[in-house]
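All protein chains but one are shown in place.
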Amino acid sequence: MSISDRSISYATALYEATHQEMSRDPSVFVYGLGVDDAKGMYGSTMALHRDFGPERCFDTPLAEDAMTGVGIGAAIAGMRPIHVHQRMDFLLLCMNQLVNMAAKMGYMTDGAVKVPMVIRGIIGRSWGQGAQHSQALHSFFMHVPGIRVVAPTTPYDAKGCMIAAIRDNNPVVFMEHRMLYNNQGIVPEEPFEVPFGQARILSEGDDITILGISHMVVEALRAKHLLEKVGIDAEVIDPVSLAPLDIDTILRSVEKTGRLLIVDTSWLHCGASAEIIAQIYERQQGSRHFLARRLGYQETPCPTTRSLENVYYPSAKSIALRAYEMMGNDVASWVPDEVEAVEIAEFKGPF
Amino acid sequence: MSISDRSISYATALYEATHQEMSRDPSVFVYGLGVDDAKGMYGSTMALHRDFGPERCFDTPLAEDAMTGVGIGAAIAGMRPIHVHQRMDFLLLCMNQLVNMAAKMGYMTDGAVKVPMVIRGIIGRSWGQGAQHSQALHSFFMHVPGIRVVAPTTPYDAKGCMIAAIRDNNPVVFMEHRMLYNNQGIVPEEPFEVPFGQARILSEGDDITILGISHMVVEALRAKHLLEKVGIDAEVIDPVSLAPLDIDTILRSVEKTGRLLIVDTSWLHCGASAEIIAQIYERQQGSRHFLARRLGYQETPCPTTRSLENVYYPSAKSIALRAYEMMGNDVASWVPDEVEAVEIAEFKGPF
Amino acid sequence: MVNPDNVADVAALYERIYLIRRVEEEIIRIYPTDKVKSPVHLSIGQESVSVGVCSNLRSQDIVYATYRGHAAYLAKGGNLNKMFAELYGKVGGFASGKAGSMHLGDIDAGMIGTSAIVSTSIPLAVGNALAMRMQGRDVVTVVFFGEGATDEGVYHESLNFASLKKLPILFVCENNFYAIYSHVRDRMPDANICERANAYRIPAKKIEGGDIFAICNAARDSLAAINAGEGPQFLECMTYRWRDHVGPGEDRHIEYRPDSELDRWIKDDQVARLAGMLDAATRDKIESSTNSRIAAAETAAEESPFPDPEIMYTNVYQ
Partner (left out) sequence: MVNPDNVADVAALYERIYLIRRVEEEIIRIYPTDKVKSPVHLSIGQESVSVGVCSNLRSQDIVYATYRGHAAYLAKGGNLNKMFAELYGKVGGFASGKAGSMHLGDIDAGMIGTSAIVSTSIPLAVGNALAMRMQGRDVVTVVFFGEGATDEGVYHESLNFASLKKLPILFVCENNFYAIYSHVRDRMPDANICERANAYRIPAKKIEGGDIFAICNAARDSLAAINAGEGPQFLECMTYRWRDHVGPGEDRHIEYRPDSELDRWIKDDQVARLAGMLDAATRDKIESSTNSRIAAAETAAEESPFPDPEIMYTNVYQ
């Protein structure tokens, strides 16, 4: 295996990025509940405290609000903190610090201070996580000027975005979906940055644009394969970064296909999917028709039982069916093959 | 003056609604920082503690998070709390309780408990409020299933929505814009409910639909008058309730005018304006062209100085100009008259 | 006062604590079959806290607890069949499978649905106590939480407010030394939880060793003080979790805590202690009837169907 073909997991990619940046820059440190425990945040912070000492990778009291403020204060003082949250839901405890302080300190001082901080929020989906351990809150942060939001899907982007996030001079909400952690992908060993604000066309197609966010990119790719069997050629886009958002790439794709299906890992109302449709529409201003649809969590809190969970989250199948319908077909006329989402089927904990 | 012509202010309407409901139902109580002080929340809670006793209208420690939880627990136990926040920005301190608990307790118990609670959030705009005292966070709550969001503009709707919110069995975020408090309007004395999910066409027109949210409805009406002078006939819509949202009424208007300008009291990204455009577009699916534009806060934190504040917020003038442009005109070809927003010009505190 | 020399007292406690222990052992047994497809946080080793406190409660009293809530739910008299069906994600559960293990609760049993976000139920319990006062109802509210929850700001805000208003509430801290794998000494400069409660002018008592009789009696005294209008009371009950933080497994291999520490607590098992105080006949009777109840609950849960998709959309709004 040549170096350039090296395949590692998403979790390892995060780990490697963090380790490399900590080696390069002594101002980088990692903290949060459990970052130095034996599970090392699904491996992504594993043993960093051994390599860099307990001052640069430390556990904290259960105090998301103050610990966020501590990170902001440290960032203002020249450090580059990475604050890790086992569940993105916990960010609800520190919205005040993130929105009122992190997003605004640079502006309120007219640039005299900056807040270079990474906030890692892990979307907790696996099974039976229920209403409070399954939420993705990217739209909140997309709403607020002063915060960047990235949601890489591939190990390559996980590494490149993490390095870019650490080096960025602004608070960056770094959204990770737990079902991506074991995904493998080719990732260069040397450090590199994936610049924010550039969407990726993961797979070209002429008939319909399917934009997935985070783990939904994986499902969208699976849906593409299903759709191939009925002669539909889907283009799959991963925005990678949500704020800034690369609307140009999405727009070009939609202008080609005339159809846009957005699949989010959250609810739709006032979500990323609404913003993308609104921006596409504002850009086009009726210059050309296009069809647009959104898929995401059902508009309910997340139920715990599997029979409802299976319906709650979009899947390759529900994406394919919606795309099929958008191509003018009757959904009743097609039963897509069952595709197993291995990362979901094989999940057995650590819960 | 006959009873039916009685004109009262927005603040008085809120007060009257609360007073009437407290008289009717002993489970209603009001709490929050300063609700029982001499200013009585701009008059809206004035002296309730005298009429109903300090148990039913009380000040609290500065503890938005726990005090929200206290309200939720009391609501579950059969009370109907009204929690008042002097600034909507402070809701950032209790997002966890609102999103993880209030919005979900009913669902997580499959209806065994309910959370009939009103959360009053006052948008702090006046002058020089700066980045942390001027935010409107309705889009956050619109995103989350299980929460209702209303933003009445007129004294009539303020009273009717407040009564409906108190009687509703769900958490209701009740958004009030400070520049509306002194607005006068005709309001029946007897209690009445304004049902959620019904938009109002405040003023009919054929050329363009201008949808304002909260105080922006007032500015939209002013813009309509400006536009009349250049022969443009705007229809002005007030959604009144944002979740549920009456998309049908908006859609009908847009189908008539072919143009939709949404003016929000917040940022645009993933905001109410994005959601409305997305829903309209999903409903129409290219069946007819329409133009859509959004106005709102500039995509920056709110600056304190007046010279920037004046640009930061949409105004009658900026709305009129945008509408004028959407009618196919060159904006450089028209200088609208200056209109004074009296509620802003005359504002002198209490800050 | 629970009397260790009174067989009826001991038998009543044993019946409750044995049920809880056995239910969780069954969960461990069943778990690998993937019937409970949800995180479980077992109380094994900690049962004496819930049982000791709840043995003093009346049916109208209200309990709030945490995601580690099996013990509290059963100690408060929760419905075994509904609980198993809920763990299995079936319509027979009290929340049709929408809740699962982390959101156990049942208003009929006087336990409100629990939260998976540490510390967030505490102010709700305070709000419940406030409502009881406003409604003039003779109800005491009890809230269970781990020592980790005391790190959170909302905990402090809640204690301050409860004390300010002298509300009828009993705070029960189940101090098992760890929050996941993090020892309390790595989270507090000094684990002086009672002193901190005192700083809010809340009388607090620490009970060592998980001693079920001491817990019973301390709870009884605290409840008496609450009923006498003395305002909130606080118990810090030292206890120990035998299993991993989440899931059915043991966790010795993780090596975040000394084996000897765990072994010491296992030696002091309160279930075994109570069992040893009863004669064989009494014990057998309790055990066999308990085991039949559990078996029946499992069968009922098996037989209950999964909810249909339409159930998803109910009770989002009330």
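The first chain written gets the first letter, and so on, giving A, B and C; residue counts start at 1 in each chain.
By our rule, a contact is a pair of C-beta atoms (placed from the backbone, for glycine too) under 8 Å apart; a residue touches a chain by one contact, two chains touch by 3 or more.
Small disclaimer: the values here were computed from a predicted structure and weren't measured.
The absent chain, not drawn in this view, touches the displayed chains A, B, C throughout the complex.
Residue-wise, the contact with the chain that is not shown comes from B:Gln129, picked out of B:Gln129, B:Thr209, B:Ser241 or B:Gln279. When the whole complex is considered, the residue among B:Asp25, B:Glu228 or B:Glu299 that touches the unshown chain is B:Glu299. When the omitted chain is restored, the residue from A:Asn100, A:Thr153, A:Thr257 or A:Ser273 that touches it is A:Asn100. Only one of the listed residues, C:Asn192, C:Asn217 or C:Thr314, touches the absent chain: C:Asn192.
Against the chain not shown here, chain B presents residues 33-34, 37-39, 59-63, 65-66, 89-90, 92-93, 127-133, 298-301, 303-308, 311-312, 349-351.
For chain A, the residues touching the absent chain in the complete assembly are 29, 55-56, 60-61, 63, 65-79, 81, 96-97, 100-101, 105-116, 145-146, 148, 169-170. Looking at chain C, the residues touching the absent chain are 151-157, 160, 163-164, 186-190, 192, 195-196, 198-201.
Here is the rule we go by: only the chains that are shown with their structure count from here on.
Between chain B and chain C the centroid-to-centroid distance comes to 42 Å (mean Cα coordinates, whole Å). Between the CA-based centres of chain A and chain B the separation comes to 31 Å, rounded to the whole angstrom.
Separating the centre of chain A from that of chain C, both taken as means of CA atoms, is a distance of 36 Å. Shown for chain A are the residues that touch two or more other chains, namely 89, 92-93, 130-132, 299-301, 303.
Listed for chain C are residues 96, 98-99, 103, 115, 117, 153, 316, each touching two or more other chains.
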